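Moving on to chain A:
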Amino acid sequence: MQPAVEFQHISKRFGAVQANRDVSFSIAQGSIHGVIGENGAGKSTLMSILYGYYRADGGKLLINGQEQDIRNSHEAIGLGIGMVHQHFMLVDNMTVLDNVMLGGEGGFRLQKNRKQVEQQLRDICQRYALDVDPLDKIEDLSVGVQQRVEILKQIYRSANILILDEPTAVLTVQETTSLFEVLRLFKEQGKTIILITHKLQEILEITDEVTVMRAGTVVGSVQTAATNKEQLAELMVGRPIETQLPRAPYAPGATVLEVKGLNLINAQQVSLLKNISFQIRAGEIVAIAGVSGNGQSELLEILSGMRLPTAGDISMQGKALPYAGRKDADGLPATFRELGIAHVPEDRLRDAVVKNFSVMMNSFLGYQKKLGKTLGWLDYKAILKNCQNLLAQFDVRPADPHLRIALLSGGNQQKVVMAREMAANPQLILVGQPTRGVDIGTIESLHARLLAMRDAGVAILLVSVELEEVRALADRILVMSGGCITGELKAEEFDATRIGLLMGGLHKH
Partner candidate 1 sequence: ADPKFAVIYDAGGKFDKSFNQSASEGAERFKKETKIGFMEVQVASDTQTEQVLRNLARKKVDLIASIGFAQAQAVQNVAKEFPATKFVLIDGVAKGDNVSSVLFKEQEGSYLVGVAAAIASKSKKVGFIGGMDIPLIRNFSCGYVQGVKATDAKVEIVQNMVGTTTSAWNDPAKGGELARAQFERGVDVIFAAAGGSGMGTLQAVKEKGKLGIGVDSNQNYMHPGSMLTSMVKRVDQAIYDSFMQMKNGSWKAGVVYKGLKEGGVDWALDKDNRSVVSADMEKRVNAAKQDIINGKVKVVDFRDANKCPV
Partner candidate 2 sequence: MMFDDFQFSSILVSTIRNAPVLMFAAMAGLFAERSGVVDLALEGKMLASAFVSAAVAYVTQNPWLGILAGVGVSVAIALLQGFVSITQKGNQLVAGIAINIALSGLTFVLAQFFFMQGGRTPDLGSARLFDIVLPGSEAVAGIPFLGWFYTKLIGGHSALVYLAFALIPVVHWVLYHTRFGLRLRAVGENPHAADAAGINVERTRFMAMLCAGMLCSFSGAYLSIVQSGFFLRDMSAGNGYLALTALVFGNWRPLQTALGCLMFGFFTALQVQIEGVVFPGLGKVPGSLIQMIPYVVTVVVLAGLMAKSVAPKAIGVPFVKSR
C-alpha cells in the first residue's frame, strides 16, 4: 500500500536557523505515527510544511503516492489533511459552531446551514463522546474543551490525515485518555494520524511507529513495539535521561508562607477560591495538583500580587502581605518581589516575557527597579554579563542574549524565565506549569534546578497538572477542585488513583 505521507529531503530555513535539514521518512496509511524530538528540533516546522503553512526550501512531499505542491492550508484541507496546532487556532469571540464552519461554510448565507451543521456537530459529539456545546463561545471554554473543538473541527471536515501537534500538553490524564479513544476510533476508520508529543509513554501507548528528530534532521524511525522509553529518550537527547533525580532528605525549616481563609469572588459574582488555607515551609516543595481551571491559576496570581483576594490573610515569614486596602493590584507584584517572592507564571508567553524584547532585555523583567538604582540608569554592560551567565548556567540554546526571545523555542524561553526568577534569590518561589510543552531533556534539567533550590532552603509552591511532575518533585501534595482544597498527601503517600478521585471530588462537571 502507498504510504499516506512521504517526506523526501525536505529542508527549511528561517534566517540563520536551519529548522529542517534533508528530512525524509514516510507514514503508513491508517497508522498512528509519533514524531518526537527536543524543543526546536523542527517537528512543528515540518508539520506546518505538510499543512501548507510554510513552503519548504527544497525537497518533495508525496500524499498517497502523488507528489503534491501544497501552497496553503486551503490546498492541504483539499487533500484531506487536517491539523491541530500547538497553539489553538480558534477565534475566541465566536461560537464553537462558527469556528467549525469557518472555511467550510457551505454557501454565502450562514443561517441556512447553521442549524444543519449544529445538528451534525451534536451527532458527532455523541458518536465520539465529546462533551462540547456548539453554541458556546470559545473564550468561555476551558483549554480541554477548546482542544475538543479542534478535534471536532477535523472530524466535521472529515480529514483523512490528521496532524496533532502536542495535543496533550495542556490536557489532564482523563482528557488525554478520552482523546486517545477518539484517535483509536479514527484509526479504525482507516485514517492516518501524526502525533507530536513530549510525553514518551503516550508514544508507547498509542503509536505504531515513531520518528525521532534532532536539530532539524531525522535521527531514526522505529517500530513502537520494538522500543522502550529509555531508548527513545536517548535517541532524542543523545544521552541517557535520569528519571529519578537525587534529593536531600525532607527536613523543612520555618514557615515561609501562611495562607488563611483565602476567598476570591470575581466580577461575575462567581466564587473562584473558597476558604483556602495552607502553609509552606523553607526547604519544601508543596505541589498543587488538579485539573486546570479549578482555581490554581487564581491562587498563583494572588500569591504573586497580580490579583487581589476578596478575603483572607496571607503572611510571609510572619508578616501580613501588603495588599489590604488596595483598590487594584496595579504595581503590587513589585512589592511582593521585594519581599522575596519569585514567580514563574503558567502562561509564559503572555505574562513572563515581552516577545519583542531580546533575551537580555527579558533577563531582568520584574527586577528593573533593582538594576536601575542610580537615577534609573541601566548598566547594559553588567546586564549583558549577567545574562550571559544565566544563559550558560541554564544551557539556553542558542545562547545569544540579543536574539528576540520570541524566536527561542518554548523550552528555552522557559529556561530564561526560570533562570531569571531563581537568580533573584527568593525566599519563596511560585512555579506554574514549569514544563508545559518542554522536552524531556529540559524537563530533567529544570527539575534538577528546582530540587537544588529546595535543598538550599527555598520554599517552593508548584502548580502542575502533570501527576508525573508532581510525583517527581513534591514533598507534600495539595489537591484542588472547584476552588477548594480537597485533600492533602505526603510524598510517600502518592497514589495516582486517590489523587484522581480528589481532583474530581468536588468538581461540578
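For anyone wondering why these and not others, all candidates are chains of the complex that A comes from, given by their letters.
We take it that contacts are C-beta pairs under 8 Å (C-beta built on N, C-alpha and C of every residue); 3 or more make two chains touch, one makes a residue touch a chain; residues count from 1.
The model shown is predicted, which means the values in this text are computed figures rather than measured ones.
Evaluated over the candidates 1 or 2, chain A touches in this complex the candidate numbered 2.
Chain A meets candidate 2 in the complex at residues 14, 51, 53-54, 72-74, 76-78, 83, 85, 88-94, 98-99, 101-105, 107-111, 153, 355, 406-407.
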